[in-house]
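A single protein chain has been omitted; all remaining protein chains appear in their positions.
Right after this comes chain A.
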Amino acid sequence: MKIAKTRLLVFTAATALFTIGHAFADELSIMASGGAWQDAQRKAWFEPFSKETGAKILEQEYLGDLGKVKAMVDTGNVPIDLVTVETATVLQGCDAGILERLDYAKIGPRDKFIEGSALDCGVGLDAYGDILAYDPTVLKEAPTSVLDLFDTKKFPGKRAMRKFPAQNLEWALMADGVAPADVYKVLATPEGVDRAFKKLDTIKKDIVWWDAGAQPAQLLASQEVVMTTAWNGRIQNAIDTDKKPFKIVWNNQILEYDMIAIPKGAKNPDLAYKYLAYISKPENNAKLASYITYGPVRTDAASFVAADALPKLPNAPDHLAGAYLVADTEFWGDYGEDLVKRFNAWLAQ
């Protein structure tokens, strides 16, 4: 009996010490959306930051949806300090009171970020392109623009697109003759939305829809589709590591930014800010491009990008020479929910 009691006491004390030790350790918990992109962040940022500051980084993965974070914030138990998000999601999380409003004095000069990549609740990580990818061994004639998605005569066969209205509606309007500069003006009107859906109607039966970033490369590889929209880095990764013969079409690409944010009630905000300041330095911001083909968001980072990585970036001068569009975050913050509903209704018809 006595022995049991002593053991219990020792056990309790050990547990308590362990817990305290745990709480005091410099740990930064980051949730990102996995895959080749998270691997690249690990090499470019997590590991060097750990080495420099001695802080340990705990990685978590998720699908990029904020529902999980909302549940954490609502219940007051927030085990993560940083979360990577898309721009539209930053606005959404900001509006819903899930993400912390950032203090840029602790991060870096806000005007040194590309316009639209430094938001109230999220700071830009990298620039990526929504592009068209195809397999030249399957498709004999090469598409020259993302808008060739809509040409089923010249390019028969299934094509994959992301199961989401953003990008697809923009491309539909451009394919219908709207100039890139006017796309969001047109899309803000009910007639413009009708016009975009009408254009999508013309290829609806030829579309396979994807949800996760890794799917486009798989769909191309299994020849389920002859061409697919995709995030450029995922396709480049399939070309470089998996030795796939895929090709990327840059003309009419849509440029977007990946973001990182601090959830409300994060346990270690000081260290989170330290990390944000670290990756926002131009020389560090440029490092990611060495591991995945996503470009820096700092305007003064271009000179730090490795020479062999530069030509593959979505914001490399060559890839901005043709027509392109920068995704309008404000527009999707305003109309996103309604257009998603309309899009789902359209899918179901």
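Here is the rule we go by: a residue touches a chain if its C-beta (ideal position, glycine included) is under 8 Å from a C-beta of that chain, and two chains touch if they have at least 3 such contacts; residues count from 1.
The criterion applied here is as follows: contacts and distances are computed from a predicted model.
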Which of the following is the UniProt-recorded protein name of the chain this complex doesn't show: "4Fe-4S ferredoxin", "ABC transporter permease", "EboA domain-containing protein" or "Cytochrome bo(3) ubiquinol oxidase subunit 3"? "ABC transporter permease"
Looking at the full complex, which residue from A:K43, A:K112 or A:K163 touches the chain that isn't shown here? A:K163
One chain isn't shown here. Among A:A181, A:A307 or A:A348, which residue touches it? A:A348
The missing chain sits against chain A at residues 63, 65-68, 70, 92-98, 101, 163, 188, 194, 197, 207-209, 211, 222-224, 330, 333-335, 337-338, 340-342, 344-349
